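In this view, the complex is presented without one of its protein chains, the others remaining in place.
Which chain is which? They are A and B, in the order written, and residues in each are numbered from 1.
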Amino acid sequence: MRLLLVVGLDGLAYASWLFLVSAGLTFTYGVLRVLNLAHGNLYALGAYLGATFVMRYAATGSTPALTYALLLLAAVIIGITVGPLIERLFLRRVYSRDEEVQLLLTFSISLILEDVVKLTWGVSPIFAELPYTFLGRVRLGGINYAWYPFLLTAVALAVGGLLWLVVTRTRLGKVLTSVITDREVSLTLGINVPRVYTLAFAAGAVLAALGGALTAPMFSLVPGVGAEVLVTSFAVVAIGGLGSIGGAALGALLVGLARSAAVYFFPELDLFAIYLIMAAVLAFRPQGFFGEVEVRRI
Amino acid sequence: MDKRLRAIAVLLVSALLLLVGVPLLLSGWLLFLLTVASAKALAVLGIVLLLRGKLLTFGHALYYATGAYAAGMAVRYLGVHEALVLLALALVAGVAMGALLGLLVARYRAVYFALLNLAFSMVLYGMLLKLYNVTGGTDGIGIGEPTLAGFRLGGNALRIAMYELSVILTAVLVYFTHRFFVSPLGYTLRAIRDNEVRVEYMGVSVWRAVYVSYIIAGALGAVSGCLIALSVGHITPDLAFWSQSGEFVFVAILGGTGSVLAPVIGSVLFEAVRNYAFELSPYTWQMTLGIVLLLIIFFLPGGVWSLTAYLPRRSSR
Partner (left out) sequence: MSALLETVGLTRFFGSVRAAEDLNMRVTEGETVGIIGSNGSGKTTFLNLATGYLKPERGRILLDGRDTTALPPRAITRLGVARSFQIPQLYLGMTVLEATLLSLAARAGRIGAWAPLQRDDRIGEARQTLAQFALDTHAPRLIGELPEGSRKLLDIALAVALKPRLLLMDEPTAGVSTEDKFEVMDTLAAVLRDSGITTLFVEHDMDVVQRYSQRVLVFDQGLVIADGEPAKVLGDADVRRAVLGHV
């Protein structure tokens, strides 16, 4: 019984992390039909900047409560500067070209950003653990848990809820849905599609950076963290269906619980749990849970 | 007739130059560079082959590592030291891996195809790293000095022999790939790129064409990895890492996809530049690759090979 609690809570924590780092990737794909291979790098930038803010701030000895706002700030800064930069300077020029070219483009950006991180922050590990340790621990069902992962869950729920609200209830959401459904028609309706694209890409970047910033207090940061995040996010998004936020949530939950169970029952499999699930889901449903199947009209 | 004689003459001269002239004239280190470039060109060739069908993979290092570690395992656990046997084993391993993963992957295109391959390659990386007892983990596996067709060579002779092996094998496989490109299956791959629906309406299975092409590309990658293992003498899990896959993709785009020779040109160019540039500044190497890739995407989409269009050519028709 206690084991179930542990697996459940661990799974939830991991699922929250998975959702936070994957939401941006699937959202960007949903609107722009581009899989941003620089997603992991945006995550890393958010993590590194967030860590830097926290460490500088911690050195001043002020109240740790503000570090969370700093993490959020770091994510927003990265998202609204690097995001639009990538989209407007580079991505925009290849919308009319093959998907492969778009992949190569975001791949080049990824290569560049990889070294930008190294040049800016060096290669030594960075660990800004204050936000994590500040929340302390709690005793649940006889086990000592850190509070921080629950914060992640709360943020994940908030992000999911916010996205859902924006898409279904706001005017911006209607515009987004229109662009997602049919770009050409949206243009004729007078929607400024290029601006929507930039906005959506920036939002995806903020989400990616947010995932990084919030994770920074949990592990020590090294360059190369981005690549693993990209692959993991893709697996979650593929399971859930490219472009579907709900799918990403479902995929995150599924993988989170499965991996957590694996850690306790089949430790050798824990690294591969996510890929095994991905392969299994794709074998039976190639488009993922909520992905679309496009049938060409002839 | 005259044209054929000329072609044969060109072939003979090139062979003489490459197989006799180069080893005699170039230093051991340059020879090694060409050996590596030639070997890696095969993996790049695999990527170019798939790009004929507009299938871009970001995980080809999977096959590269498969071939290398097939050889490594044979050396470590079966005591095999014969290069030709190791190459055969690597080929079999590559085909087997491609046949297995292709079952899932051949259904996909574009984004899914690219990243599924990446995901699987990172799984292999993780396995090579983690299964320390079997694979040696980060320590890797030493290959030692292989025998070649039974002959035990050492030192400089071995270096030259590896060069010759690499060049000859690459030439043979480049030729085979050329035949693939002008065969009905090769054209089917191009047709799939343009219009899959029509291919199905010709009565041809798109999935099967992609599946077979994928296996061939995987085989090329595996042979490439084994050659590297033999030439370098030591293998590590990094062979499966995503940056290796990325490097192959970069070279494929750098060289261009317009010819079977383009990967070789691209690979030699890349190895040459890398040797000098990486020492200059290791922290900007990937950035440099990224910038060059951007330049190619925007200004020279056909890669270096497309520059051959500017060569003066005599009218042949």
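Simple rule for what comes next: a residue touches a chain if its C-beta (ideal position, glycine included) is under 8 Å from a C-beta of that chain, and two chains touch if they have at least 3 such contacts.
All of these numbers come straight from a predicted model, not from anything done at the bench.
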Worksheet, complete the sentence: From B:5, B:182 or B:280, the answer for touching the chain not displayed is B:182
Worksheet item: Hey, which of B:124, B:161, B:216 or B:252 is the one touching the hidden chain?
Response: B:216
Worksheet item: With respect to the chain omitted from the figure, which of B:30, B:78, B:131 or B:202 is a touching residue?
Response: B:202
Discussion item. List every residue of chain B that touches the chain not included in the displayed model.
Written reply: 179-180, 182-188, 190-191, 193-195, 197-198, 200-205, 209, 212, 216
Discussion item. Touching residues of chain A against the unshown chain: what are they?
Written reply: 298
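One rule holds in what follows: only the chains that are shown with their structure count from here on.
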Response to the item:
CA centroids of chain A and chain B: separation to the nearest Å works out as 33
Fill in: Touching residues (chain side chain A, partner chain B) in the complex
29, 35, 37, 90, 93-94, 98-101, 103-105, 107-112, 114-116, 118-119, 227-228, 231, 234-235, 238, 242, 271-272, 275, 278-279, 282-283, 286, 296, 298
Response to the item:
As the complex stands, chain B meets chain A at residues 51, 54, 56, 58, 104, 107-108, 110-112, 114-116, 118-120, 122-123, 126-127, 130, 197, 242-243, 246, 249, 253, 283-287, 289-291, 293-294, 297-298, 301
